[in-house]
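See structure below.
Here the complex is missing one protein chain, while the rest keep their positions.
This part shows chain A:
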């Protein structure tokens, strides 16, 4: 069968990223031909500045070698730009006369440096700053000449000026306006930047309009509108880029400022896509690489005929790649209507920080001199995190939040190469940086796969993302909504919404309706989907045991040697001699190897084989126990102190309250494990302030706490509210759990969830909205009616017997 033919015009980062994304989805769908105007394979254009300044070589910035194209069966024509598209015959013709037919065409022609149309602009010695050829010409000029003028004081111009200076030239930067980098910086930050660059020996000519470039055989001087002149040997024009759309325009494809595309990256011709700097999407043209990668993903999705990717535009951030100057800007840094600004200024130390806040969310940031928190601020912006709780300390950065919060990752940029990032797998910062640069990694998933960092408990994920961001600069982009796994582009929230809105009740429904890439998903998405299904449709969805992690499938905790541990539920942690006797007898009968009191006031019986489980469960359930669910993403335990029944300080009966809460909540499945505690007085002996839901007795009733965690990163709870009766405690608890069950992402503990959505939001839903709270509580009780079936009793009576017996036993 003949494959369809895909032609890519433009062998740059955007185009090749699209091809890579496409190969991940559908490696064999197309016969692919790539045309590039430059004589090189695809390279990292972002790193041209370090090449110019001599900090990197050209070989170091190649992304796809010629061998890579060959290995993937891609035909590559370099140094041969496409000059004509025949849309009727569906073929392209290159400068050398090659004609290649296409079924699908991708235009990724990038942009051209804008050359100001002044007399002399075509003289030898006048360059743009765009590609390897420009950089080579600049380096060559620097060998024989001394003076350079860079026209344009934007990001690119300053990087070019710095690079030329590093090559030994005397550089003057000419800028039309009175503010450098006015598209990224406000005036105070720009003034600091200018001062710092002047100290490094760059000269600036501000508010100067170029009138002509003069010279006989090559450039000799530049004349300005006010009549003044400066002698020079080289002029670099870095006043901006223009989408390169001539090819598309000549072919009659609709263009405005760029080639106009819709949210699927399709042009007005249904066979022709366009992506990268050459396009105009919803009125915007992008010149940074992060948005291009997001576009590439969407375009590949449609080329692979999946048909659901949508590009919604991007929030961008900028880092100036001038060694020794720290500058970061992102979002709506200029502020505006409805915005507030938080400012810090220390001109003496060369530090300036501005945060723009809108509706309790970070909307923009400009950092100069101290950009360590740039990646963190950008993350807060992209995720739309509610910052009202940390507002006072926000400007001083993450370090000032202390190490106790989940949002507070340690500072990646401050770390030395030897410092360990991933404490589970023992991966140091240096290894991660090396993997990113040497293997050309761009995403968190890549880094996880190659280094194992963040691949176990995940608590260093934020740190790894920061390292990615600080290593790659603006090359790094996290999609605003991360896909669940590589089976899909949909995020957790999108999948859950689809399950609710389209009334999907089974995994196969999800795979089919949401165009899953693998027919039966993978080990990452299946447990998540299964949870979303049973929590959304408790009475309809069928729990898929093969999509459960082993512990939840066999209702015990797998240990490192393949044996299991069994923890019977002891409500509120209050037991009796009879219960203890039953546990002791079972432990002896099945020769349990360890008996351990757990942190949650339960008794753990360790070292049982799978075959023994239904038998010990029978003995335990006969004695009145139910499963302790100590193995699941579920409600775990309610820890209590003895309270007013015995304690001379106790003000309420915390044990009774704990037992009632446990009776209410046991058996419920949650996005991640869920722990409770009830303390009988504010001395808080049950440690309720590090639990997912904590209750602390006070003289007048109960204080309710949420979002605590005593694990990987300690987080003290937030106070939700105070209530007076045990009935209220139960209603608020059930409502809070239900909100968590319905809205948190799978494997998201309450602590990071509360930080993500904000305490104010949870108060609004649970405390302020009485009708809403009642509705949540009602749904919780309805779900519990299905959930409170003891899995041990069922299995002791013979359910799922195949799970606990060998298929066959042979001797010898």
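By our rule, a contact is a pair of C-beta atoms (placed from the backbone, for glycine too) under 8 Å apart; a residue touches a chain by one contact, two chains touch by 3 or more; residues count from 1.
Everything below uses one rule, namely that contacts and distances are computed from a predicted model.
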{"item": "Per UniProt record, name of the chain withheld from view [\"Spermidine/putrescine transport system permease protein\", \"Nitrite reductase (NAD(P)H), small subunit\", \"Isoquinoline 1-oxidoreductase beta subunit\" or \"Cysteine desulfurase activator complex subunit SufB\"]", "value": "\"Nitrite reductase (NAD(P)H), small subunit\""}
{"item": "Among A:520, A:540 or A:588, residue touching the chain not depicted", "value": "A:520"}
{"item": "Selected from A:58, A:498, A:558 or A:781 as touching the chain missing from the view", "value": "A:558"}
{"item": "For chain A, residues in touch with the removed chain", "value": "449-450, 455-456, 518-523, 526-527, 545-547, 549-550, 553-554, 558, 560-562, 802, 806-812"}
